[in-house]
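Input: one structure, supplied below.
Left out: one protein chain. Kept in place: all the others.
Order of writing sets the labels: A and B. Residues in every chain begin at 1.
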Amino acid sequence: MSETVLDVRDLEAGYEPGVPIVRGASITVDKGEIVVVLGPNGAGKSSLIKAVAGLVPISRGTVLLDGKDITAAPAHTMVRLGLAFVPQTENVFPLMSVEDNLKVACGILERRQAPASIEEMYAMFPDLARQKRSAAGNLSGGQRQMLAVARALIVHPKVLVLDEPSAGLSPKFVAVVFEMLAAIRKSGVTILLVEQNAKAALAIGDRAYVLVEGKERHEGVASTLWDDPVVAELYLGQRPLKREAGGAA
Amino acid sequence: MSLQFIVDGLLAGSMIGLGAIGVTLTYSILRFSNFAHGDFMAWGAYATLVCVGAIGALFGKVAPIAPLSFGWPLILGLIVGMAFTALLALLLDKLLFSRLRRQEQAIIVVMGSFGASMALRSLLEFVFTSRPTYFSRAIQIAMPVGLGIRITPDQIALLFLTAALVLGVHLLTTRTQTGRSMQAMSQNPALARIAGIDVAGVVRVTWVIGAALACVAGVMIGVLVQIRPLMGFDMLLPMFAAAILGGIGSIPGAVVGGLIIGLAEAGAVQLIGAEWRAAVSFIILMAVLIVRPIGLFGVRER
Partner (left out) sequence: MIDLVGYGAFFLTTALIFSLITLGLNLQWGLTGLFNVGLAGFVAIGAYTSALLTTPDDPARLGGLGLPIVVGCLGAMVVGGLAAALTGFATLRLRSDYLAITTFGVAVVVQLVALNAQTLTGGPFGIGFIPRPFGGLAETPLLFNLTNLAIVLAVTLAAYLALEHLAHSPWGRVLKALREDERAAVSLGKSARFYRVQAFAVGGAIMALAGALQAHFIGFIAPDNYLSILTFQVWVMLIVGGSGSNAGAVAGSVLVWAIWAGSGALTSVLFAPEQQARAASLQIVAIGVMLCVILLVRPNGLFGQRPRQVRFGKKAKVIAGESGS
């Protein structure tokens, strides 16, 4: 449909040499989309997006961001290149104030730009504005997740990559976080998301991939994917996986 | 008991505190106890000494800035010495510590620093012999300032210098982007990278600050006491004790810890004699480790 922002081709990655966790996965994310990566435990979902973000060594394949090869870019250069990553846990600096958490992320912005960008985040997340002086470690789980997302968004990335944003949150906060992501997308941000909470993620997503054993096996429109019998099979692993079940990525 | 110990303690505490800032930064950002940090002091002092000597050879005798015992050559020498010590630390990091860090075992890095410390110290002994030396042999008259306390102009100047440096480093680490990056690194290095912080840059800044301050502390010891190859190694225990007492990672903590230890040492020297000075740091260290291992201003480790 529209232009591809993130294009991951045939990616193989893992912590130990010779022991790939991601085995030839290919996914694309188009501008303005929310793409969800689902999959059973241990499928390599987190490793896939960590590899994309430069946090897991890549042994094969390419990652293109806006057509530019970022496969070998070190993790700390990713925000500058336009890819912002929100880890699943420990995603704020607990002893620094909310404001300093945001300031520290402004490192790649021009000095004059930083205050306006911080105000922009406060406007988007009024909860954070109210607590700007308190230490991030004292925030509630949901607020902490907001701060982590705000920290990533403040540099206006081309794509926002999130690792299980609902993990460890109470159901009330899960809803808050997904509403927040939907709102962020409305403001024009492209999002790639890994999630265990498939139902909630598919509700806000445009497209989804199902990742099994390090490779994407199915791709579909998010709203219909939940009812797709193939997905249930892949997810629950009731039948041995067949090659033909794999979606044409 | 004479109140003179307050001045003596504040001076000793300044030297310990300046050193402890480097120890605490290395520990919180590079995550290891650097046993070679004391030797940065000694190397800084000798570098400054050589520079002062070179200036003397080039320009002849320079009159001291009254009422101090030293003139501009020492000030210039100190700046050169700080730069030299910073370069030494960066070089050591490049050759040794950065490679050992890649083995992912903090204690191996500690061991490497122990070996480096031994080599650095003995190299000084080789070049300069173990005989003590001095920046100036002029004897300064201590001025009485009341309550039985006497202080020399040099001592006053060095106390002000310490205060200015500590304030400067505090502002740098709390008010600037560099400082925030350092805080971020110490709290969560992985997230710091994700947030776009150049880890290698932060590591360099850490070494430069720690080593430059160590050089100042070494020169202070040189001005007020004497210069010996062992001078830094002897400061190691007080510096570690100060950093832990203040709370690892806390710069104000390191300075306050240094002052407390300096004052306690000076008090002990008056009460039980100079020969037991070194035991004071150990007693304070053990007390902190048993009662409150996170120190005065520390926060619980994650």
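A few comments on the model shown:
Heads up, the rule we're going with is that a contact is a pair of C-beta atoms (placed from the backbone, for glycine too) under 8 Å apart; a residue touches a chain by one contact, two chains touch by 3 or more.
Since the model is a prediction, treat every value here as computed from it, not as a measurement.
Set against the missing chain, the residues B:54, B:123, B:145 or B:163 yield one that touches it, B:123. In the complete assembly, the contact with the undisplayed chain comes from B:35, out of B:35, B:84, B:135 or B:207.
Checked against the full complex, the one of B:75, B:96, B:149 or B:225 touching the unshown chain is B:96.
Annotation for chain B: contacts to the undisplayed chain at residues 27, 32-33, 35, 96, 99-100, 103-108, 110-112, 114-120, 122-123, 125-126, 129-130, 189-190, 193, 233, 236-237, 240-241, 244, 275-276, 278-279, 281-282, 285-286, 289-290, 293, 301.
Here is the rule we go by: only the chains that are shown with their structure count from here on.
The distance from the centre of chain A to the centre of chain B, each centre being the mean of the chain's C-alpha atoms, comes to 44 Å. Every residue of chain A that touches chain B in the complex is listed here, in rising order: 53, 55, 74-80, 85, 87, 90-96, 100, 103-108, 151, 155.
Interface residues of chain B facing chain A in the complex, by the touch rule stated above, are 177, 180-181, 183-184, 187-188, 190-199, 299, 302.
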